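Please read the structure below before turning to the comments.
One protein chain is absent from this view; the other protein chains keep their places.
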Amino acid sequence: MFRKILIANRGEIALRIIRTCKRLKVRTVAVYSEPDLESRHVTGADEAYRIGYGPPSDSYLNIATIVKTAKKSSVEAVHPGYGFLAENADFARACEDAGLVFIGPSSKVLGNAANKFESKRFAKAAGVPVVPGANTEVQSAREAEAEARKIGFPVLLKAAFGGGGRGMRIAKTVKELEQGFETARSEANTGFGHPELYVEKYLQEPRHIEVQILAGPRGRAVHLGERECSLQRRYQKILEETPSPALDPKKRRQLISLALRVIKATHYENAGTVEFVMSKAGEFYYLETNKRIQVEHLVSEMVTGVDIVEKQLMMASEHRLDLSQDEIECIGAAMNCRINAEDPAHGFIPSSGRVEKFVSPGGPGVRVDTALYDGALVPEYYDSLIAKIAVQGLDRTEAIGRMRVALSETTVEGVKTTIPVHQAILEDRKFLQGNYHAQFMDKMLSGWKPQQKTTPEEIAAIFLTMKRTTDSAPTLNAQKTEPRSRWRSSIEEPQLGKQALFLEGL
Amino acid sequence: MFRKILIANRGEIALRIIRTCKRLKVRTVAVYSEPDLESRHVTGADEAYRIGYGPPSDSYLNIATIVKTAKKSSVEAVHPGYGFLAENADFARACEDAGLVFIGPSSKVLGNAANKFESKRFAKAAGVPVVPGANTEVQSAREAEAEARKIGFPVLLKAAFGGGGRGMRIAKTVKELEQGFETARSEANTGFGHPELYVEKYLQEPRHIEVQILAGPRGRAVHLGERECSLQRRYQKILEETPSPALDPKKRRQLISLALRVIKATHYENAGTVEFVMSKAGEFYYLETNKRIQVEHLVSEMVTGVDIVEKQLMMASEHRLDLSQDEIECIGAAMNCRINAEDPAHGFIPSSGRVEKFVSPGGPGVRVDTALYDGALVPEYYDSLIAKIAVQGLDRTEAIGRMRVALSETTVEGVKTTIPVHQAILEDRKFLQGNYHAQFMDKMLSGWKPQQKTTPEEIAAIFLTMKRTTDSAPTLNAQKTEPRSRWRSSIEEPQLGKQALFLEGL
Amino acid sequence: MPVLIVEGKRYRVGDLAGEEPFLNIPVDEQNVGLEVLRQSSGQPTTVFVRAGSRVISVSVQRHDDQHVYLVEVNGKPLTVTFDEDSWSAGSGETTVTDGPALVNSPMAGKIAAIKTAVDLKVEEGQSLMILEAMKMQNEIASTKTGVVKELYVKQGDLVKAGDRLCLIG
Partner (left out) sequence: MPVLIVEGKRYRVGDLAGEEPFLNIPVDEQNVGLEVLRQSSGQPTTVFVRAGSRVISVSVQRHDDQHVYLVEVNGKPLTVTFDEDSWSAGSGETTVTDGPALVNSPMAGKIAAIKTAVDLKVEEGQSLMILEAMKMQNEIASTKTGVVKELYVKQGDLVKAGDRLCLIG
């Protein structure tokens, strides 16, 4: 195992990696941007170095500075987390060139992956179905039109090097295709540095299901079951669960065997996720392989007990996978809610700033991954994901019940969050039946507003307390009161006689 | 299932029960003593009623008031939690008489249990070994001496109706037995209202191992594996784990079969724990049956996935157990640390007061059960247990590693806690080998002091910050600063030009 | 009659009546009875009350803005505005003024695109520009129908929350 690694990421995923490293006594080096100085991943690591200002291009995407920091701090390996440089072949190559182990697939495998055409060609060659039309670049609106006519409308225009809905357009008609082409191209160029687009059949109400893989050298790979990720808002996942409510045992075996075939065909190594869409007719189409640890890895860890970060470190340091498929059992059901700093009452506008207070849920089957604490800063520069609340239960019903309780116990003060959205999902009849798809959330959220339920009793109690706040306007004297003792002596103390105290005896 | 129950307890166990009730949509009624008004179990329940002042005899032990509150709030059943009235036959009978379901064994079974002679006679009759000398009351020091001579010194003088080390004396000689008799007797009388003592063989370095049972009607019972509870300080458990490092598969089967035999012989129903000591020679002796949910039930829940509170409710409401032994599998290892509000640096003196700040640990395999929050009150009237931190791992090593990380992440400010003791245990060579016994902790703690490790760098940083606190002595003006915005604009903001922001794409 | 705006919803509240610890407070059409159980000294003010079968804890801290209160009900945060004088049946949204309207940035981010220009006519709700923040593109809509008088930002600019973006006359 490594003695010391650098984590080229921030926030909750950096802290997640630090936790496993601490357990394994692997020393950690954190890097941080100026606004992230106060993040828990900075004080949580054994060492921490500043790598730039807030904008990612100046900090977490700054390959040269990160590699220099890694060399200077004498680490053996670099864990990229997810996002930022996690699937960047240039970064992996820069690490390799500097004699650092990149904890993930090799730069060669990443190079293939970023380009979706190549990865899909590999899959197709291995007999894995891909979405119709998905394997050539289109240079012009006219080329796109020809491709669209071949596979039939509606189609999706997608960025070849993209992800997350950027540079993506649905076209139901030729006119929509023409209108969307240039904007999609420019979005792709701005967003990913590559303008290349391709056309793909637009599937109606598909499900988005992925398989978590751990792949050792020489094609030895195991799976940790699937994750259903169809609950998305604007192509961003918001709630993931395992097992998928859409699969019976036969379909599950089929999906997993397709996923393993893709991994073998692409000579993939380390942890990775093979993404599929499932059509309404139940056909699977390969989408892409996510060559990193994923946000939603928690649910797979909860049902299998496998620490995916530990396995990533193990595979990278020892070039072997110390786990066989028959040691892995998926038990019960698990669910992950992404808590984003966004205001669902105002069009999901990002809500950055200070988190004045964070209260974590507890109890059976609850797991919390977050870098939040009282006073934590949510900078405006990065992804809005600030916490993940995951639960496990013996079955889906138990998991849903535990998630409801966990969300009701969670408090985030100072920024708005998507917790009310999750609470609405967990009461939705179709969700409870497991009957949903990738376009489900956009429909559900259209016209939806979070409903604050405040009872007349609560209103009265609020008014009463506000009155007392105003009445007892702070005087110099009152302010001198030590805040830590403001409660002392406010408790009624009885002067009872002899009491038989302390009979509990646990 | 019940529609509404009353929880005759406080703090973390009341909140634990509320969590399962919320999941199952069972409404809850909390009761509270005056100082407990601010406890999370009060605002966490659907209804809450005050039952008296701080002293337990006036509140949580006040059978008449609790039963009256239950009737008035129209609940169907009462959950007693652990401690207080949990094993009180009078309370169970008062519930039964009032037409309320007591969630636990019947008053008849409890009546038998409180008296240790009877429960041991039952066990003996069923062929389960009990500690030598354990089945008659001794009325005088002379009778005790005769009994001690029969079984051989050293012996233990114990309260027949007691628990938790009270009214207990070790005697290695006749003189020690004579000296200890009267004090033990008076302690037993003060503590439990019954002066009766008995003599039992004192075992050298025994292990204390118990089996968690769920027992339905007609003798149908399942087990959830064992718990090793040998880590005790003055007969109070402090860290529990499963599986026991002292058992091989054969010994485990033997222990479990003895436990099930006791349950059947005593016609026990509901959740219960059968406690044994294991001698150095590996012989099991039945101690007693704990007829309640136990503090350390978390570890059994973590390895089996079974929600013990749910099963208690189910068994009490529907008189059936919907679980068979072949549905239960114990996976991996789990461990529970009892975090007590005590000061280990000063002889474990209780540390009550305000918890100014509580930070819960997170990440994989961690479970936290507590009623703590920022500003929570720890009253001096009740047990010092304020939080339980439990972890699960695929094996004992992983569980220990996770516990170390979890404890390092936990912060309790305002009261002193036993976290340093747990941290010391988790570094102890013998503990790591699984090589410990019931007298281990008292030896380990003799002369032990928590070591605060503060580096010169930290001292320098503390001094620097103290200097700045003093220099910027609060003026009236400074105090007017809105606390919620005290950080604003303290962050260096670069004015960079165009930036390729937001490239992450998770 | 004073009005409390709790997370955008309006409630009419009446004067406190009754004698400590038993108080009556009219809320909308209803008369709510409360029993005060405990009150903390210092800031924020925390009060525990009984309302029927429930115990409710409320913490209140005053915001810089004299009319805004940061409130916690049983630990859950709420933003409450107190309007002592006026009562209108409005939706609780801020009303549009008749004069020129300054459009401010609702958050920190980068101006990804400008979709209007000075002297162009705009409709209320029409998209003026796109602000990129936390990986998302957010439309900035005009708060009134009128003409763009001034544009304070250009594409690619980094802005902070509250920065002025444009003026609609």
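Order as written gives the chain letters A, B and C; numbering starts at 1 within each chain.
By our rule, a residue touches a chain if its C-beta (ideal position, glycine included) is under 8 Å from a C-beta of that chain, and two chains touch if they have at least 3 such contacts.
Model, not experiment: these values are computed from the prediction.
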Contact partners of the omitted chain among those displayed are A, B
Out of A:Thr43, A:Ser257, A:Gln325 or A:Asn435, the sole contact with the unshown chain comes from A:Thr43
Note that chain A touches the absent chain at residues 29, 32, 37-38, 42-43, 46-49, 73, 373, 482-485, 493, 495-499, 501-502, 504-505
Against the hidden chain, chain B presents residues 164, 190, 341-342, 345-353, 357, 359, 380-384, 411-413, 452, 454-470, 472, 474, 478-479, 481, 483, 486-487, 490-491
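Keep in mind that, in the parts below, only the chains that are shown with their structure count from here on.
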Most remote chain w.r.t. Chain B, using mean C-alpha positions, is C
Taking each chain's mean CA coordinate, chain A and chain B are separated, in whole Å, by 36
Whole-angstrom distance, CA centroid of chain A to CA centroid of chain C, is 30
Cα centre of chain B to Cα centre of chain C, whole Å, reads 46
Residue ranges of chain C touching at least 2 other chains are 38, 54, 56, 61, 75, 134-135
So chain B residues touching two or more other chains come to 373, 484-485, 493, 496, 499, 501-502, 504-505
